[in-house]
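All protein chains but one are shown in place.
Each chain carries a letter (A and B) given by its place in the written order, and its residues are counted from 1.
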Amino acid sequence: MRETIHQLEVLRYDPETDTAPHFQTYAVTCQEDWVVLDAINYVKENLDRTLSYRWSCHMAVCGSCGMVVNGEPVLSCHAFVRDYPEKIRVEPLANFPIERDLVVAIDDFVEKLTSVKPYIISAEERPVESGENLQSPEQLAVFKQYADCINCLLCYSACPQYALNDSFIGPAALALAHRYNLDSRDEGRSARADVVASNPGIWECSFVGACSEVCPKDVDPAAAIQQTKIASTVDYFMRFLMPWRKQ
Amino acid sequence: MATSNKPLVWAVFAAGGTLAAFVLPAIIFSLTLGVVLGWIPPEALAYERAIAGMQSPLAKLAAFAVIVPILWHAAHRLRITAHDLGVYADGLVMLICYGIAALGTIATLVALLGL
Partner (left out) sequence: MIRGPYVRPVGRYSWWLSQPRYIRYMLREVSAAFIGAYILMLIVGLLRLSQGPAAYESYLTAVLSSAGVAFGLITFVFAVYHSLTWFRVTPKAMPLRMRGKAVPPAIIVGAHWLGWAVASLLILLWVAV
């Protein structure tokens, strides 16, 4: 198999000794079928055991290996080295604080994801005896795309509004909220609206669309947010036109 | 969190954006570029023809329905763009953008009623 030598420039940051991150370059001999994560694993195993980064599945399903490679947020297990020039620059995901090297702190996202109540909410409690909560394939198809999110946070790394506004709930969390709002078994839309339809929710989005361009799972969070804007606008006017109507 | 009032202005933004997408290139073309290129005869824009065309109530209604939402569309988008460009004084920006749009709306009404 063909081998190529790549200069891997990795952003390093050690909170115990560094005041700011800096790049460190490793020369890595890569196999033709390697992904960027393989090259990083090679560094960890053979050149520098202090390098920190996250990964798990190596098959684009766990969502933990997101990094910025040559300026673009990607899953490093899904980005082939042969598609890059000799120099490959690897940075942690943008718009999150760097914990150490390529590891970012995602506390803010987890908090925001939790705030949109990303689970099925029923108006009345459903005892086990009431049986399965059935759903047809057509009903599933309505939201399936938004359920494919793997929480890789590439979309947050690409989103300038998340970069500029600390309070913005952001693409993946809003897409997840939309996923549950569209679910035929769910009755929690108004419970979610408090956060989702607020200013830091959908209204902070200016439809840059970068999130959908970088999403590895074609979730299209930008579409989810625009649809939520339309639904919330309808809600808003309904409140004036038919104040007696319960949401 | 408080309910947002954004839907109010966003609805106009969306309507104006849709309208602009459908009609604005043709309007600009027929009132400026088409004349220069000779596609539209200059007489088409002459005073007698223009005033006759615009005096029908239907034309007035159409002009209002096109101009006002597109104006508010532009005003709202510019408000967001100001923030994108680092101008964080949203209150002031809002006053300027929506203020001009409001004045433009009044001016449109005045003009159309005065025709």
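Keep in mind that, in the parts below, a contact is a pair of C-beta atoms (placed from the backbone, for glycine too) under 8 Å apart; a residue touches a chain by one contact, two chains touch by 3 or more.
This structure is a prediction, so every number in the text was calculated from the model and none was measured.
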Hey, which of B:Leu31, B:Ala65 or B:Ala102 is the one touching the hidden chain? B:Leu31
Can you name the residues of subunit A that touch the chain not displayed here? 13, 15-16, 18, 20-21, 71, 94-95, 97-99, 105, 138, 141-142, 160, 163-164, 206-210, 212-213, 220, 222-223, 226-227, 229-230
Residue-wise, where is subunit B in contact with the chain that is not depicted? 17-18, 20-36, 39-41, 44-45, 47, 50-51, 53-54, 63, 67, 70-71, 73-75, 77-78, 80-81, 84-86, 100, 104, 107-108, 110-112, 114-115
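Everything below uses one rule, namely that only the chains that are shown with their structure count from here on.
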Inter-centroid spacing, subunit B versus subunit A (mean Cα positions, whole Å): 38
In the complex, subunit B residues that touch subunit A: 1-4, 6-8, 10-11, 14, 80, 83-84
Can you check the complex and tell me which residues of subunit A touch subunit B? 160, 164, 194-195, 197-201, 203, 206, 229-230, 232-233, 235-237
